[in-house]
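One chain of protein is taken out of this complex; the other chains stay put.
So that you can tell them apart, the chains are marked A, B and C in the order they are listed, and the count of residues begins at 1 in each.
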Amino acid sequence: MYDLLWLIPALPFVGFLILTLAARSLSQRVAAVIACGTVGVSAVLTLGMIAGFLWNPPADYAHTVTLWQWMPLNSLEIAFNLRIDALSLVMASVITVVGFLIHLYSSEYMQGDEAYTRFFAYLNLFVGFMLILVMADNFALLLLGWEGVGLCSYLLIGFWYQKPENGFAARKAFVVTRIGDVSLLVAVFLIFSELGTLQLSEVLALAPDRWAEGSTTAWVVSLLLLGGAVGKSAQLPLQTWLPDAMAGPTPVSALIHAATMVTAGVYLIARMHGIFELSPSAMTVVALVGTVTLLTAGCAALVQSDIKRVLAYSTISQLGYMFLALGVGAWAGALFHFMTHAWFKALLFLAAGSVIAALHHEQNIHRMGGLRKRLPVLFWTFVAGAACLAALPLVTSGFYSKEKILWDVWISPLGGPWFWSAAILGALITALYSTRLIMLVFFGEAKTEVSHRPGKRSSFVLIVLAVWSLIGGGIEVPHNFGHLTLLSNFLETAIPASVELPPGLDLQLWILLLVASAIVTGGVLATVWLYGSGSPLRQKISDRTSGLQRFWLGGWGFDTAYDRLLVQPIVWLSQINRRDGVDGLCRVAVSLGRTGHFLLSTTQQGRLRRYAIGISAGALALLILMLLQ
Amino acid sequence: MNWMFYIVAAITLIATVRVITHPNVVYALLYFVVSLLSVALIFYMIGAPFVAALEVIIYAGAILVLFLFVIMMLNFREEHETHWLRKRIWAGPGVLCAALLAVTIAFIAQGPMVSGFYRTIEPSEVGNALFGPYLIAVQLAALLLLSGLVGSSHLRRHERGSLLRKPEGGDSQ
Amino acid sequence: MTLATLIALPFAGGLLCWLTARYSVAACRWIALLALGIGLAWTLAYWNHGSGPDGWILEEKISWIPSLGIHFQLSLDGLSLLLIALTFFLGLLSVLISWHSIHERVGFFHFNLLWILAGTVGVFLATDLFLFFFFWEMMVLPMFLLIGIWGHANRNYAAVKFFLFTQASGLLLLVAIVGLAFAHQQQTGQLTFDYNQLLGSQLQPLAEFWLMLGFFIAFAVKLPAFPFHTWLADAHSEAPTAGSVILAGILLKTGGYGLLRFVLPLFPDASETIAPYAVLMGVIGILYGALLAFAQTDLKRLIAYTSVSHMGFILLGVFAWNEVSQQGTVIQMIAHGLSTGALFILAGFIYERIHTRDLDQMGGFRTLAPRLAAFALFFAMASLGLPGTGNFIGEFLILLGTFREHMVLTTLAATGLVAAAVYSLWIVQKVFHGKPGKTQSLPDLNRMETLILTLLLLGLVGLGLYPRPVLDVAAGPLEALRTPVYVTAVETALKEDAP
Partner (left out) sequence: MTQIPLEHGLLLASALFTLGLLGFLVRRNLIIMLVCVEIMLNAAGLAFVMAGAHWGQVDGQIMFIFILTMAAAEVAVGLAIILQFHWRYQSLDVDQASTMKG
């Protein structure tokens, strides 16, 4: 059965091919069926594989299929190898299942768009590449998926290509992530030149033998890998592309820029855990990147006025949590948060998409409001999603996953109280902006007419996601609540278990849980009060901090800084050198030759007798020379 | 008999000087004939009768005739035949030719021509060499002549001005 | 005589084209197509032929000027096979794209086209250095005419510039070849231009260095490597589409081929001396070409500068001197031929439709011609080295192989990939995205055009996903070229000694 695993990525590709080649002859309905069908079957296959792993695991808890020899050289064999293990399966299941749901949602959401088929073709292509990414068994194949999803991200952000700003956002996304890709590429080269293989499993097996713990090479490799992850996952300092990426259709933001592609960095670091563990200082860098990102992005999310940008910054912030978790060695925690985040963020984006569609494509939250009564389904699902995001205690999956990360940060030797405090501060900020979003969009007075209500399929998808977001946290429950660790157990075969739990910490755990819950709940309540009561305090705060708000609104000035420091100098350089300085040398040579030509050609007077005199004089000179010798 | 050589040489030089100094083309040509003939005599003296004959026949004969033909074709208005036949024209070349003739007679009267160092090289020897080791050169020379022929016959055609640009405006005069 | 036939085919075809065009233009085109088609089929027939004991698939040798030790000597190995196949393939496409775009002096056009190809095939086959030089020069003149007669507005400048650069470098090559032959004569007492014999010559280090430099510069100009690249942009942008395709697709490859076939094996020690500098040149070329490409407003010029950038990788791969990087070089040469050829074809199609190459006058073509846009998108992606296309395999293997030798330089070269993304996407954005400007009518691709681009697309994807046939064919020759001859000699001697 496991030999069929190649079908999982192959099916979406088949869908893509059909949709591309037969684009003109397919009706929208058929196109949607093909797109959803292929991804759906992939999802079923993935779930089947998971079931297989649970009841009848393959040897070593991993299965590899070699499709064909890709780059067979004497000194290096790269095959088209697909491999599944627990980690890949977790990723793949989220990709296919959430992907399927989003496909389903899009089949309704995108109705009427003239490029309906193209949209689904890209979406299928994306799912295919993403599955390759997580199932690749060597770095070359990983890069194939890695860059492939980047391509799809580019295509889908710039899906409405007639607007130049969409094209700009798309290019920005591609180029910024490519900077990270180069870092990853160099990491791959370094790994190859040190270890002589590109096979992931071999690399992980060889690395501890070749590199001592704390060795410089391991440190450099880890940081380079981190560079790749940072680009893809929109972490500091390469986070600037993600808010702009919201130019794409909303389902795309849900699938690519919230649930799946941006978590590729998390996957990469989790996959390469063996290398990171060799370099604790690199791990700390990962944790630091995560922490700083989660705080800065959270602050930026606080002040955004575009609903999708709020969600985008919150995505960056939540990814920061995952990086923090990775940085302290809480592998399973990171993946747990990845899963829950995929559900609730997809939910939030899809719901936001429906809100936007309902309000004549209005994206500014200050012009929304009062939707609670008019769009109840949207309201409740959105609230469910936001509650997960804010990690409301007990009832949401976000609570469990974030709690796990906080706890791991606290007890991990790489973490500690400082990281924990930053994370708790981040949680507070998250609670603030999630609540703010709800208050502004669904409460207060209506400012825009509702023109369009979500259809059956959309509502179905939203409800499914909302339910799952609320109860999905049950697969991993803190120790003091009954100690359920389904996900960790499943993952244990692929990546090391989370931070070892020293016995006798139950009291600490209780205290931390209570503190976190109190802070989050307090934050939510405070915001509700602030926005619900019409208190003058809100106006006062906003007046006092207008400068800070502007700064945060622009994403901490990163865009401006990069523009001034990198983009403009390079553009300037290329503009002044447009005619190629080296060619200038040639032009100088040419003009020298031309000047010489004019000088010499004045001697050519057209008088035969003078030429004869010249010839005679020359002959005379030669003869005299001969005589003198 | 070296003195003969020197006399002929002197004649050659005088004639040549006149060629380049004489203002009239026809006079100059006549002096040139003298010069050529005297060179031919020198050839004869140094034991090269074959080339002496060639010098007379081809140079003094054919080539000079060509020159004269051209002068005739150009047909200068002031230089008619009567003009050409004036005494002054005759005087210089005539004197020189006479001197030349005298020397020739004196030279031939000397008797057997070849003595001392110079060996007469017979025409047959020249012919054998020409059609032996120099065969390729002879063929090349033939080609050269052919191309000269083609070239001159092509250059001569000026009816349509096909070769050169038409003179522009007042430049032609 | 099969190899000679391979050269004679386009030769004779070209002459025949010229003669028949007077009576029937269509016949002329069909003859060109046929000649190249047969050539391609003929070449591919040797794909799995297996090589002889000395590494050559096929060898032919006829005495030509015996007193100077010059032979008409042709040899085919996997490397030449690949490049010849590429030559014929792109030649075929060039005939096809000229089908409707060239109407002036059609016969002479095809004559030139086929003679360039004949010269190129000769270059890839010749193993007598004198003969190699003969073909090397022979491909230049028809190219000069092709640019000079059928080019765009500034064609004379471009043609002369192209000619001067290649001639000057050709002169260096000639000097180096003669110098090598004489050096060999001094050593062995035998004047020969036979590649196989010259391989063994052991030169004085200084002489070796200077001779190597002659070869190296000649090939670097053709490649073109960084300081010698300036002819390329003019030649490419002014040439007719078919000319650009041949130039970018094939002619540039003769430089890479020359480096692999001649510079490294003939002068192993001197090449090792120069290797870091060559790699540096490659890196500068990659980044500098990209920088230039980004600033251009002329579509063809932009694509031309991307060639400079891409060919920098070749220099990297050749001089990193290991299996991985050199296999990458071979793939990169083929993939670049296909992808850049395709981009030039696209530029040609656009030019035929709107009669300008100015990027500022383009925009929104995706709405008008979606199929054209889709192909352009693909080839832009290929040009930025997206995995799944042959370019990725090439660049990946080159960088992978080079990294061990030159870590910092390779890292710099890798940043060229970012630059590639910038300019490739810039093309797509500028030409195809946005709103269509003035109400231009832009017919979408017709069947022939679609066929041409589909062939190129399939080639690139095939190369990207299943490059194995190419790698297998190239493996043997590259192995042989990397091993200095004296090593081989010692090995065989040891084998013979062993009972």
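Please note the rule applied: a residue touches a chain if its C-beta (ideal position, glycine included) is under 8 Å from a C-beta of that chain, and two chains touch if they have at least 3 such contacts.
The model shown is predicted, which means the values in this text are computed figures rather than measured ones.
Student: Let's see if you follow the contact definition: name the visible chains touching the chain that is missing.
Tutor: Computed over the complete complex, the missing chain touches A, B.
Student: Can you name the residues of chain B that touch the chain not displayed here?
Tutor: Touch with the absent chain occurs at residues 1-2, 5-6, 9, 12-13, 16-17, 19-20, 25, 28-29, 32, 35-36, 39, 42-43, 45-48, 50-51, 54-55, 58-59, 62-63, 66-67, 70-71, 73-74, 110, 113-119, 121, 125-126, 129-130, 134, 137, 141, 144-145, 147-149, 151-156, 158, 163-164, 167, 171-173.
Student: Could you please point out the chain A residues that touch the chain left off the display?
Tutor: Residues of chain A in contact with the hidden chain: 600-609, 612-613, 616.
Here is the rule we go by: only the chains that are shown with their structure count from here on.
Student: When the C-alpha atoms of chain A and chain B are each averaged to a single point, how far apart are the two points in Å?
Tutor: 99
Student: Which whole number of Å gives the spacing of the CA centres of chain A and chain C?
Tutor: The separation of the two C-alpha centroids amounts to 38 Å.
Student: Help me check something: in the complex, which residues belonging to chain A touch chain C?
Tutor: Residues 20, 68-76, 80, 140, 143-148, 151, 154-155, 158, 161-164, 167-168, 170-171, 174-175, 178-179, 181-182, 185-186, 188-190, 192-193, 570-571, 573-575, 577-578, 580, 582-583, 585-586 of chain A touch chain C in their complex.
Student: Contact residues on chain C for chain A in the complex?
Tutor: Where chain C meets chain A, its residues are 161, 226-227, 229-230, 233, 288, 291-292, 294-296, 322-324, 327, 364, 366-367, 374, 377, 381, 386-388, 392-393, 396-397, 399-400, 403-404, 407, 410-411, 414-415, 417-418, 421-422, 425-426, 429, 432-435, 465-468, 471-472, 475, 479.
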